[in-house]
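For this view, one protein chain was removed and the others were kept in their places.
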Amino acid sequence: MRYLDEYRNPELARRLVREIRATATRPWSIMEVCGGQTHTIVRQGIDELIPVRMVHGPGCPVCVTPLATIDRALAIAARPEVIFTSFGDMLRVPGSGADLLSAKARGADVRVVYSPLDAVRMAAANPDRQVVFFAVGFETTAPANAMAVLRADAEHLDNFSVLVSHVLVPPAMAAIMESASVDAFLAAGHVCAVMGWTEYEPLAARYRVPIVVTGFEPLDLLEGILMAVRQLEEGRFTVENQYARAVRRTGNTFAQDAVRRVFRVSDQTWRGIGEIPASGLVLAPQYARHDATLRFGVGDVSTSEHPECIAGEILRGTRTPLDCAAYGTLCTPRRPLGAPMVSAEGTCAAFHNAGRIRQETP
Amino acid sequence: MCLGVPGRIVARDGEMGTVDFDGLRREACLSYTPEAGPGDYVIVHVGFAISVLDEDEALRTLAVLRAIPGGLDEISR
């Protein structure tokens, strides 16, 4: 496909690997924020070719969706009048007791949709049912979920509601910069396609770290890494844009406007990380009638967490799956203990699917 | 996260349009790319075009990559 195949060219990839090897004088640690980038890096084995330590960031909305929200989803999906719609990713994420797939096996009407507009259509086609959409995601997905609410509202679809768990990337990056030792960041290209990169400029200056807005194909990631390494070697710390074909400095202002209309910024709990101020989105008051949490009265749920897994440290990039005693034994994609083992973009699942094995240390 | 795939707009009807991904077509919402029309390439995420691809920038990126010299194994080939 055009704009994809060119960025998968093996010969250019080899040249970039050599260039990174020739440029890096130290084993710099670079965090890729986005789970899609983690997926490409691990799938292609990029991190094993270069003398740079890739730190996998918290960039998977599935992994960081709070346990309480998953439990709310399970409570809503169990209701007989509800058609619960979700992106496929969320179906295997463990709540306190079960996941949405096993809720489905027990009779819940859980359906996978490709687009939030498909859920709106379902609401129009099923006026006697309550259609709930699990609106998760980063800034990239927020405009789509906002449009679903705007359309449903305009069409007076009172049987359509959303369970919102939206997270914002820059506050999480700032939190990581406060607590972890990472030399440079690859910012998530599609988040920046929507939001631009102006929010990163003060972060790069304040924490003196290079930030490179990066795409998702093998050549994008290798070039992003090379740009970050060059900045580090030259002692620079600015925001650069590797993904120039898709990202402008101010992002997509039309999409930003829709997000501002439908959502408000709020404090947000990141599963495995904790609460980060002003790092999430909730529905604006004028769309409260489409708020599934209010409609179904599932604001209060009690949750239970497991003591074994180290998902929090993995999401913060302070440890890797290979440091976890449960990895690959107690915890596998088949029986995940924690969310990063569930989503294909979760660091643990990405490692496991690529066959990375934990070496037992004596 | 955020699986986004480049595709070519083949038809536009107001807010919605049809996008071609190497022969596979799907409806997409084009509300956020009002400037895009048939022939333009857009990044599509969950059925929404979130960005219009800039061909000049794409060519520039590729030119930069191609300018990186080949290595020893290429020379010895």
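Some points to look at:
Here the chain labels run A and B in written order, and each chain numbers its own residues starting at 1.
Just so it is clear, a residue touches a chain if its C-beta (ideal position, glycine included) is under 8 Å from a C-beta of that chain, and two chains touch if they have at least 3 such contacts.
Definition applied: contacts and distances are computed from a predicted model.
Selecting from "Sulfate transport system permease protein CysT", "Phosphoribosylformylglycinamidine synthase subunit PurL", "Hydrogenase expression/formation protein HypE" or "ABC transporter ATP-binding protein", the unshown chain of this assembly corresponds to "Hydrogenase expression/formation protein HypE" (UniProt protein name). Although one chain is not drawn, the whole complex shows that of A:Ser29, A:Ser102 or A:Asn126 it is A:Ser102 that touches it. Only one of A:Pro143, A:Pro171 or A:Gly251 touches the chain withheld from this view, namely A:Pro171. Within the set A:Val52, A:Val120 or A:Val136, the residue that contacts the chain not displayed is A:Val136. Residues touching the missing chain, restricted to chain A, are 1, 4, 8, 10, 13-14, 17, 35, 42-46, 48-49, 60-62, 67, 87-89, 91-92, 94-99, 101-102, 104-106, 111-114, 118, 136-138, 141, 171, 174-175, 178-179, 218, 222, 269, 271-277, 303-313, 333-339, 343-345, 352-356 (touch as defined at the top).
Against the chain not shown here, chain B presents residues 1-3, 5, 18, 21-27, 44, 46.
Going forward, only the chains that are shown with their structure count from here on.
Mean C-alpha position of chain A lies 21 Å from that of chain B. The touching residues of chain A, counted against chain B in their complex, run 1-4, 6, 11-12, 14-16, 18-19, 34-36, 59-62, 87, 114-118, 137-138, 140-141, 143-144, 147, 188-191, 193-194, 216, 219, 223, 242, 244-247, 252, 254-255, 258, 345. Looking at the complex, you find that chain B touches chain A at residues 1-8, 21-22, 29, 31-34, 41, 43, 45-48, 50-51, 53-55, 57-58, 60-62, 64-66, 68-71, 73-74.
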